[in-house]
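Note that one protein chain of the assembly has been removed; the remaining protein chains are unaltered in position.
We just call them A, B and C in the order they show up, numbering each chain from 1.
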Amino acid sequence: MSGRGPIFRPGASAKFRACLLLGFVLLLAVTDAGYAFYHSPWWSRVGFASDQPVLFSHRHHAAELRIDCRYCHSSVETSPFAGMPPTETCLSCHSQIFGTTALLRPVVVSAETNQPLRWNRVTRMPDFVYFDHQIHVAKGIGCTSCHGAIGSMALTAKGERLDMRQCLECHRDPRPFLRPSAEIFLPAWTPPADQAARGAALAAHYGLALRHLTNCSTCHR
Amino acid sequence: MPPLTSLPARSPEFAEGADVWPPDLDRRGFLGLMGASLALGGLAGCRAAKTLVPYTHQPDSVVPGLPSFYASACPCEGFARGILVEAHEGRPTKIEGNPRHAESGGAADAVTQAAILALYDPDRSQAPLHQGRPASWPEFESAWREEDRRLAPVGGAGLALLTEPTTSPTVRAGLHRLLDRFPRARWFQHTALARYDAEGFQPDYDLAEADVILAIEGGFLDRHPAALRYTRAFAGRRRVEKGAVRANRLYALESAWSLAGAMADRRLAAPPARLPAILNAVATAWSREPLPETLDREERAFVTALTADLRRPGRKVLCIAGDEQPAAIRRWAQRLNQVLGAVGKTIRYRAAVRSDGDPRSAGDLGALADAIARGEISALAILGANPVYTGPADVEFAARLARVPFTLHLGGYADETAAAVRWHLPESHFLEAWSDLRGYDGSAVIQQPLIDPLYDTRSLGEVLRLLAGDPPLSGYDLVRATWRARLGADDFDGHWTRWLNAGVVDGENTPTANPEPAEAEEPVPYLDPEPAAALTLVLRPDPWLGDGRHANNGWLQELPRPFTALVWDNALLISPQLGREQRLENGDLVRVECEGRVVEAPVWLVPGQAEGCAVAHWGGGRTRAGAVGSGRGFDAFRLQSRSGRARGLKLTATGRKTRLASTQHQFAMDGRDPVQTFALRDLGRLRPEQPAISLYPARARDTYAWGMSIDLSTCIGCSACVAACQAENNIPVVGKEQVLRGRVMHWIRVDTYFAGEPGAERCHSQPVPCMQCENAPCELVCPVGATVHSSEGLNEMVYNRCVGTRYCSNNCPYKVRRFNFFDFRAAADSILHLQDNPEVTVRQRGVMEKCTYCVQRINRARSEAERDNRPIRDGEIRTACQQACPAEAIVFGNVADPASAVAQRKAEPSSYSLLAELNTRPRTTYLAKMINPA
Amino acid sequence: MSAHPPSPEAIVDPTATLTSVTETVSGPILHPPWPRLWLAGFAGAFVVTLGLFAAIGWLFIRGVGIWGINIPVAWGFAIVNFVWWIGIGHAGTFISAILLLLHQTWRTSINRFTEAMTLFAVACAALYPVLHLGRPIYAYWLLPYPDTMGLWPQFRSPLVWDVFAVSTYATVSLVYWYVGLLPDLATMRDRAASTVGRRGYGILALGWRGDARHWAHHEKLYLILAGLATPLVVSVHSIVGMDFAIAILPGWHSTIFPPYFVGGAIFSGFAMVLTLVIPVRALFRMEGLITLRHLELMALVVLTTGWIVTYGYFSEFFTAWWSGDEFERFVQANRALGPYAPAFWLMLTCNVLIPNLFWSRRLRRSVPVLFGVAILVNVGMWLERFVIVVTSLHRDFVPSSWGMYIPTFWDWSTFIGTIGFFLALLFLFLRLLPAISMSEMRGLVIKAKESGE
Partner (left out) sequence: MKTAYGVMAEFSAPERLAAAVASARRMGYTRIETYLPYPVPGVAQLLPGRPSPVPLAMLLGGLLSGLGAFFLQVYAARDYPLDVGGRPLNSWPAFVPITFELTVLGAALTGVVTFFIVARFPRLEHPVFNDERFHRASQDRFFLCVRSDDPRLGSTSLEELRSEWGADSIAEVPA
């Protein structure tokens, strides 16, 4: 076995090491990218408005016209489900105003043909999560805490990530989020400076039992 | 319970869902059609519906996301069971008992619970059939008009009606009206099941009063139309409260196990052939004459003990004869009750509620068959019954039927009879149709539908009217007409609304009739002794399928039968002794021959069944029951004769075997004491169980500490809890193959144990849900924390966190955990999903599941209580099993509150926990079974 | 290769030289043609491996229901095979680490091979914990990572211990193996004829050139790794034993399990080494390096560990009886007399009786006997795990919930499939890498020479 030259030319090590390093860096990059995407709005859909049969503006109705949330979402105080307004609710005003505009055509058609409007869900929870609207609003959690600044949304978009961490944050200590009953349905709300003090007072006022809030069965059955 | 003014179903949103079914629609999607809520659950691949679809006009009776309850009635052998039906967005999902109806008292048995599934059964008959080919109602109507033209001139001569006996005033009115129109038409009634009247009188027992009860062939706790009422009353006399009980004593004389026999303090297993001799001996012993020599030791002992007890002064006594018994024996019992002075005290008679003895009815199936044979019948309308399947073999009804030119059949399924007639008409499910029914106690209930007919079906009342040729009237108007006529016009609507609210028609039950139906002084009649037959065949309705009418109900098929835990098949039940003699084992196929009638059936050995008899249940061997029920087991009707006599039974082994699916394989306690019993006399000596010490620091309790107590003294083992749990918690049906593999899914099971030496067996039933151990072994071993403890003491099971290691089940000493070995969910687009409870996740493949004390009910109650700033009241939360239990054996509540009912129960000296030595600290505990021997 | 046969007493053929060692070990790999037997063997193993993939595919499509498991017997073949393979995996590290610390020079000619066997056995074992999950896609939930759910693994569960134990064991074994392999890879690099071979081995050798200073670091590292691997190998099967011992189930809940599992692991491991070494040394004519002496010493280890296992069985029975606990007693009785009694008695025969043949010097030096016994011990140890898993579960506390476990076609095909997978890997190893540590053999040869002079 004589007459064998060296196997690797000078600089081979450098190349090899570079490759190893590159592979390692690449691995990191990919995982980070995935992580970043998972936490980005593109995944959580926060701030994304899905198209709807009718261009309905919460900003106009809730903020500008000051129509109470409960006028349309009528069962929010009595039922786990906030309720979607039946077509007749829309028409209670729009039979009078703008009834003829193209914008509202789908609503009118729905009423005439007695076929329901099909809204695209903006806030979707997995099937195994059981959220109860009525108890949240009864205990001082306002709409915007989960649905975002609905009052400033021309087109309705998902307002918060609503992942389990977010739910837990509030279920472990709701005080920073508690509001007096009067402010629950405000289309926009920011905690006041003295929220710490008020939160504690409100927790007492609502008689919040905290311990069971972090039980799995509170949300999962 | 608001009256149902407008059916939610009437809104087009529903029609869209029910009639034209979008194939890509998942369960949530469907509910979306009806305004589904975020709260509606289901681990259906974690698919949340993409769309939210509100109503166009929201019915005021509906709050989206909240269930509504409506009172109605469920027919049980023609009698009414008062029920409350839970509906979500107009979709009936669960049947509960109606507390305001006497025959329910809030309880509902397994069969009633399962009726909800039948509503959504895809195999239901959905349109008329003409000679097996799809047709339409108008086509039938024109066909009938022709027939009518032929019949009318001759006053309906040659027209025969065959119905099942009914209690419905409207249906009876309809029948009479039809008979008025065709005076020469004849109305026959057929039921394979029991008659509950004798000589036009209907016995009604007061088990709360009776101190000593003799039950001949059982039959008052199971299968009786008043079983729920009787069970509650009976249980009241067995329940130990505050260490005391006014216990009755039950003597059972029976050939095969009945629920009553299992509760008996003293039981004698004797074949039917021995019955007359033993009863005669009772009579002689009563009249203080020496017992005949023909009695063997056990019989002699039984009779002496019994008569001694009957004689003891101050005792209220009662004798009950099973309703399948021959008239002679039932008359014997009737007379004995008179002689013992029971009548008016523990037994009352009322005029028959059901139409069996209706003066205008012309007899039973046999009579009809003879009439056909004589060529007297040219047109036959079979309304509701399935005689081709349920007729006795020697009637050969199918053959007779072929000789009738014009035949029609009204039924919920295109069954055996439907296949043999010219016209088959689909009948509405009772939750789809207006009608009225009477309970065994005579109380009337308006049967109110919750939903528009899913298919093109009609109710019996509507069809009768059609046949009578009257202008069509909706079921709603028909029923109102009946009752307006009874009540008179004044404020009818007010009454009507009240009746619908309450679920009972007030002031409506037939008065007690002459308490002495026959001459009182006649002594207890002498029963002719039967020739000592080697083997007698005992034919009984299936505990769940009855005469086979429920055969296509998956829940009932998979509900373990009492005493055998058999599912999906029926078997010929024989005693182990007989099995030994004939070298037969469970599952061996035998050729069963009885007076020339032959079937092949697998045998199953039941300890404690009398030697010299074999028991066969009807309901098997259906050929046209549907996808679920056809071809299950063997058809015992092929063994039945018109006379009902079945002596000279011959069994010959074929050498072949079948695999019978049973959910329990070990019926002996094997020296262990899962079921603890005590004799009444030892009650004072019982000491409450002391909790063992633990290495771990005790956890601070939350406001509520949920717990359950199950009373084995009152549990009769009727399995209502199992069915209720299945309905409430979306528990799948897995099928025979999977049961054979040991993969049944019930969250609560009723264990059966036979104890005691041969000849003196006792049978114990024990419902076993999750014990919710405070130191739960399952939790420790779960690698992902999918099962952990809640602050309120629930052993939580988080389906969406479960990865399926199944370690928790291995480490569960009670083996109450169930695993989704396959995807057991119905197909995504299956109509069966309409029954799903939206409050409970539908579990995915590969996850563990188990009882959670109906946590969805706890959460609902807490949410409401906290909203109103009040604590949850004791009894406000009732688990599904507890709610269904007719014996009130199950109590659930807050053990942290010493005043709560459950805390009281747990304080009883007879309270014990299963496998206490493991120190798992179960929150579910038992009350030992009290036995009251002489 | 030496002309005259080696004296059976020698650990290494005295006529061997540095050159001959290198040639004997690397020759068969570097000089085609490859033996027909190898081709046939690899082909067969490969086909079976494909069968395994089919079984796994079907499993993922239909779910674990295709196996015979049920309630109460929720664990079946998957866990039995897992424990069996892990056990087998223990011989390698035991031989190369523990025997190294004990200065057992005879280990040298088999350690490389057995380490490879360890790796492949662990690879097979590691499949099962994932496959047996109801929802395997969520297997990663057993690892601690910052998720959006704010949840962690439940570290009190032995299954989580398993994850860490098995992955650690796999990693450390791999590292240990590779570090030991470096100098030999250099040899291969320098002997390989083809450019591909030279470059391939060259890259793997990372530029090893036998510098004395490197050797110094290398020896230190290797020694300490051995020191670490020793407690590791004990811990891993102890933890596997705790999968059962932690549970409250009669027949599982027993303090003897960890040590008795370790004993059993080494027992089955050595049996498997014998099963594999005997044909291999014949196939590659390595009788000069793996002498009868080696086989005999392994036989003695089998005999010893066999008795450890026997003690385990005895103490299980004794404690069950002595505890007076009706459930414990029942389980033991049920094993011996219940429906699975045949498995139990066969297990006792294979693990308790058969190894005692090795008391006889003649028998433990007869290659056919060695081979037969080794096979039987493998069977016996598999049965032991079957008996532990199934007979304890199928009849536990509450009589009403008793059941039976009947393995299905898919149970068997998955099991046999992993055996094929294991053999396939082994064949590749024999083809591509030196099955005996040449560098260590060289040291041995020289020492033998010195002692010879």
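Note that in this section a residue touches a chain if its C-beta (ideal position, glycine included) is under 8 Å from a C-beta of that chain, and two chains touch if they have at least 3 such contacts.
It should be emphasised that the depicted structure is a prediction, and the values quoted were computed from it without experimental measurement.
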Visible chains in contact with the missing one: A, B, C
Candidate in contact with the missing chain, chosen from C:A40, C:L102, C:I137 or C:L206: C:L206
From C:A74, C:L119 or C:V160, residue that would touch the chain that is not displayed: C:V160
Full-complex contact with the absent chain, from B:D222, B:D547, B:E779 or B:E866: B:E779
Missing-chain contacts mapped onto chain B: 694, 696-697, 699, 773-780, 782, 785, 788-791, 921
Interface with the unshown chain - residue positions in chain C: 17-19, 22, 144, 150-156, 160-161, 164-165, 168, 171-172, 175-176, 179, 183, 186-187, 189-191, 202-203, 206-221, 224-225, 228-229, 231-232, 235, 239, 242, 439-440, 442-443, 446
Chain A, residues in touch with the chain not shown (by the definition above): 1-13, 16-17, 20, 168, 214
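Note that in this section only the chains that are shown with their structure count from here on.
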Chain pair showing more contacts of the two, A-C and A-B: A-B
Cα-centroid distance, chain B relative to chain C, in whole angstrom: 58
Distance between the centres, which are taken as Cα means, of chain B and chain A, whole angstrom: 47
Set of chain C residues in contact with two or more other chains: 151
Residues of chain B touching at least two other chains: 788, 801
Complex contact set, residues of chain C against chain A: 148-151, 189, 191, 193, 198-199, 202-203, 207
Chain A - residues contacting chain C, complex: 1, 7-8, 13, 16, 38-39, 161, 163-165, 168
Chain A to chain B touching residues, read off their complex: 75, 78-88, 110-111, 114-121, 123-135, 138-139, 207, 209, 211-212, 215-218, 220-221
